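Missing here is one protein chain; the remaining ones are kept as they sit in the complex.
Labels A, B and C are assigned to the chains in the order they are written; within every chain, residues are numbered from 1.
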Amino acid sequence: MTQENKKVVLAYSGGLDTSIILKWLILKGYDVIAFLADVGQKEDFEAAKAKALSLGASKVYIEDLKEEFVTDYIYPAFAAGAIYEGRYLLGTSLARPLIAKAQIEVAQKENAAFVAHGATGKGNDQIRFELTYYALQPDIQVLAPWKMPEFLSEFKGRSDMLDFADKHQIPVTASRKKPYSEDDNLLHISHEAGILEDPSAICDEEIYSRTVSPEKAPDTAEFVNLTFKNGHPICLKFLDGGKVVEGSLPIFNALNDLGSKHGIGRLDMVENRFVGIKSRGVYETPGGAILKAAHQDLCGLTIDREVMRLYELFAGKISDLIYNGFWFSPEMDVLSSAAKKIQENVEGDVTLKLYKGVAYPVARTSAKSLYNSELSSMDIEGGYNQVDAGGFIRINAIRLKAHHAIKSLK
Amino acid sequence: MTQENKKVVLAYSGGLDTSIILKWLILKGYDVIAFLADVGQKEDFEAAKAKALSLGASKVYIEDLKEEFVTDYIYPAFAAGAIYEGRYLLGTSLARPLIAKAQIEVAQKENAAFVAHGATGKGNDQIRFELTYYALQPDIQVLAPWKMPEFLSEFKGRSDMLDFADKHQIPVTASRKKPYSEDDNLLHISHEAGILEDPSAICDEEIYSRTVSPEKAPDTAEFVNLTFKNGHPICLKFLDGGKVVEGSLPIFNALNDLGSKHGIGRLDMVENRFVGIKSRGVYETPGGAILKAAHQDLCGLTIDREVMRLYELFAGKISDLIYNGFWFSPEMDVLSSAAKKIQENVEGDVTLKLYKGVAYPVARTSAKSLYNSELSSMDIEGGYNQVDAGGFIRINAIRLKAHHAIKSLK
Amino acid sequence: MTQENKKVVLAYSGGLDTSIILKWLILKGYDVIAFLADVGQKEDFEAAKAKALSLGASKVYIEDLKEEFVTDYIYPAFAAGAIYEGRYLLGTSLARPLIAKAQIEVAQKENAAFVAHGATGKGNDQIRFELTYYALQPDIQVLAPWKMPEFLSEFKGRSDMLDFADKHQIPVTASRKKPYSEDDNLLHISHEAGILEDPSAICDEEIYSRTVSPEKAPDTAEFVNLTFKNGHPICLKFLDGGKVVEGSLPIFNALNDLGSKHGIGRLDMVENRFVGIKSRGVYETPGGAILKAAHQDLCGLTIDREVMRLYELFAGKISDLIYNGFWFSPEMDVLSSAAKKIQENVEGDVTLKLYKGVAYPVARTSAKSLYNSELSSMDIEGGYNQVDAGGFIRINAIRLKAHHAIKSLK
Partner (left out) sequence: MTQENKKVVLAYSGGLDTSIILKWLILKGYDVIAFLADVGQKEDFEAAKAKALSLGASKVYIEDLKEEFVTDYIYPAFAAGAIYEGRYLLGTSLARPLIAKAQIEVAQKENAAFVAHGATGKGNDQIRFELTYYALQPDIQVLAPWKMPEFLSEFKGRSDMLDFADKHQIPVTASRKKPYSEDDNLLHISHEAGILEDPSAICDEEIYSRTVSPEKAPDTAEFVNLTFKNGHPICLKFLDGGKVVEGSLPIFNALNDLGSKHGIGRLDMVENRFVGIKSRGVYETPGGAILKAAHQDLCGLTIDREVMRLYELFAGKISDLIYNGFWFSPEMDVLSSAAKKIQENVEGDVTLKLYKGVAYPVARTSAKSLYNSELSSMDIEGGYNQVDAGGFIRINAIRLKAHHAIKSLK
């Protein structure tokens, strides 16, 4: 790239912050290409495109990444058992590497020397964006205004931003800005910061936007059947009515609708950011919560006990990698490959009862079930000799007896 | 012990099976001491005592272990994050080592050469009983009739047992035996085997006995506040009405009542037994499920991120040890001690919303909170220099760039 | 198989113990097929065959498994970093599953209902044999005389065995039996039990048989170069003289010769058996010790840091599985696959200095080296901005500062 290359591909959302960044970069002499990734968020993409162009973007890319998001990011992560700190289903974390990858592809196509994003310097998203950039194109140059002293000194608070917007005719949405920040995509919507910063303050019901409250969810349970192959859902059946949904994206959309309707997938927690800060997040992951419950249940039926221990171990590590922005990393390659191998036998059906905030797995079946009713029966022998258990226990006790002898010395 | 020592301390429940074993052991020439542990199960202990004596027991011990169960088993296990295969709260697993320990203490006091129990040779309980026996008294001799060929050949099925009962005037409860087996104590009731053996058959509502169904739970949420110190609950406040409960056992009883009332703590899963068999269990753990939710939430506020990773790792190992019967083992000593150290800072309050099957943590506070609202705020700097994050990310990316170069070679 | 099937395939060594077992099984009415696996041990296979036939074996199989042993067992295990309890290179452990697999294949071919082996009931080998049998043919019936009460009551000590041999004309080697037991194959020879049982007794020099003592090794170092591809050695060059060795088995034979000559690969340790007993073993693994040193060194050059952490974790688990007899298990499949993936980049050359008991890696190079001399140089910048490190450190310190604040409270 020549010294003259001032092209920058900006991850643009259409909102105030990235609009200001877009204009600011132009004022700094950059040629800005706006990149809009459609990962299922609520957004008027055409309006955003028009806005970007009106602010001076030389080009605008809009890419529909929803199918890829579900197939290559959400399903593999859920198949791998990813869940951060035991609770968070990684809604934002999973979308970032996909967006950044698509953004790098645009940069490569446009031969741009720079990429830019509007994430702050205190959060996780900056890391997820930038590690992906560097992993996929090591020599890319990153413009992250919220970490640039020049930008930070110009925009010390919200009023500076409003002044800048006013001066440069950047439209500020009429509606009052929400007193907290949100990120949404196909998998979830998150609410954090602002009035949510105090972890001892109960989150208002009105903050939730993707799920009804369990109180307002239907008073009657709904039953569905989810079919898996290689740990991925391949078919959703409504047991009442018989509707059948197939295809990655349609299934996930239907799960989202079900979760929203039944108030499933709400979470309010304090979590650990990669930058060493604790933060409080409120999440709504309706379809994801149902998928998680079903998949976990089927794993119980089809995964060998010792493989399950490996699976749990890998799941913890994979979750941290996803959360911390290492989706594209050599260690993730190794773990993904192992997780995929484990999922080869995870197939079959799980019946779920959906009721007021919860997806209860109530029945499961599989052609690859390791469950053997003859073996597990308390009554039937079925190739299991109970007398063997005595030897099993006594051999396991050998160590404990030796330890007892040493303890008795003290 | 002399050759003549034929004393056996039998873990006696008052039910048909252990009554038959009691009589059978007497017929084999043993001097049987019946041992009844009160770990909170529904049982008429005096009636059981009378029954044991009438069948020929030379002595009957009844020991109230409820307080010890809560204080030294349940609370430490929950503080350590114990949960088997991500879901099971270890209700039966935690009671067994306590019962076996108390049984060994009776054997030592009575100078008995034998202990006996009525657990089958295919389940986990035999292991939990016997490993505890051997760990605490290596030279004890164990009589486990369900693993003794002599007993097995005499009792090939239920009708043999009924015949034996009939012959020896062992009362068989009028009520029809439930077509599945149960184990209950303060922490939970489990239902398994029999008609529950088919994991694809939905468990009937009538099988549940300790919780109302979420459908029948109150239509209005109830809020409580649970206070922790060293990871153990020390105070429960009812936010509506202001009732305050203190003391280990009273708090747990109150949590059980709350859970029962709100339909909290039901679980239906296929799990991996230590003997290599998969089994399906249906569990009700009302108080435990509430305690778990609250404790996990407070850990998020008070445990450092990297300590949390150790905690999660230890929790997985501790869970396996508890499930597999290694409560009394050198490895458990090490892990318990580490878990206890981690819990030193886990103190504070969690507010829970209880509603139709779920305990939602909605607010939390702690004098030892590691949450710093200034740091986590997106707006305020508070000692955190956003520019630092750029260096943090670039250094983290060094490895990824090197990996990219190697990958490009292929 | 019919009720009449009395065919048993016996893992036969040609020694006294398995000869007695062979005869004993025949006396019990079995049709015995002797199976001799050549895994590189010092043995006169033809003499052993003649002996088996003379004792009444209906058939004798001799199979040369050396190439398979090196290619599919030794090299993959070393590539996976397998080493038990930090020291033992798993010489016996790796041969057992291969022998048992070949034995099962004979049983399947011969349609035999039984397999038998001569391992004792206190060691690890019985487990490695039998778990392999069951894993590969679940309905096989195992005859392990040293665990059969009938056999044990007949052979209470060595004199019973000598009497039996005498009675049945089983030749007892003229040479006095060594006062300890040995197992040898291509990878190692082990010495244990008997006079070696006391871990405080120094092992006599004369016990070692495969390596010269370091004292008697050459006084001049020898240099070789070992080339790897996918973590397996593919070429050995003698730097002095220029001899080149290729091919899995020839390379390993040459490494063994080198190790023997330079007194490399001796080990004297107390280890933990799977049955819960500690035992003391003295091992000689000449070629293996050289291979280990070279491979570990090359991993340092070619494996990413975080992948290395996974590698170390997997290596520990794989080592336990191999030692405990779970070579053929679902968990081993998962871990082997992951280990293989990690080794894809482990290629290049390691120069070793061999001198009096040690193989010192002294130089290494790789086309897939992740070592970047510009980056690691203290003087040259090379794409690394030292200023970034300040941010990296300060962000890493955020947690520590928060922890300090909490600690100060106490």
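Assume a residue touches a chain if its C-beta (ideal position, glycine included) is under 8 Å from a C-beta of that chain, and two chains touch if they have at least 3 such contacts.
As the structure is a computational prediction, the values presented were derived from the model and not from experiment.
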item	value
Residue in contact with the excluded chain [from B:60, B:80, B:245 or B:277]	B:277
Of C:31, C:284 or C:297, the residue in touch with the unshown chain	C:297
Residue among C:38, C:268 or C:344 touching the omitted chain	C:268
Residues of chain B (touch criterion as defined above) contacting the omitted chain	275-278, 304, 306-307, 309-310, 313, 317, 326, 329-331, 333-335, 337-338, 341-342, 395-399, 402
Residues of chain A (touch criterion as defined above) contacting the omitted chain	304-306, 345, 367-368, 370, 372, 375, 383-385, 387-392, 394-396, 398-399, 401-403, 406, 409
Absent-chain interface as seen on chain C, which is shown	85-87, 120-123, 126-127, 130-131, 134-138, 144, 146-149, 152, 157-158, 181, 193, 197-203, 214-215, 219, 221, 266, 268-273, 275-280, 296-297, 300-301, 304-305, 308-309, 312-313, 316, 320, 326, 328-330, 351, 355-358, 360-365, 369-373, 375-379, 384, 386-390, 392-394, 396-397, 399-401, 403-405
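We take it that only the chains that are shown with their structure count from here on.
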item	value
Turn needed to bring chain B onto chain C - CA fit, degrees, nearest 5	180
Intercentroid distance (Cα basis), chain B paired with chain A, Å	32
Chain B and chain C, separation of their C-alpha mean positions in angstrom	40
Computed distance of Cα centres, chain C from chain A, in Å	43
Residue list for chain B, restricted to those that touch at least two other chains	304-305, 370, 372, 375, 384, 387-390, 392, 394, 396, 399, 401, 403
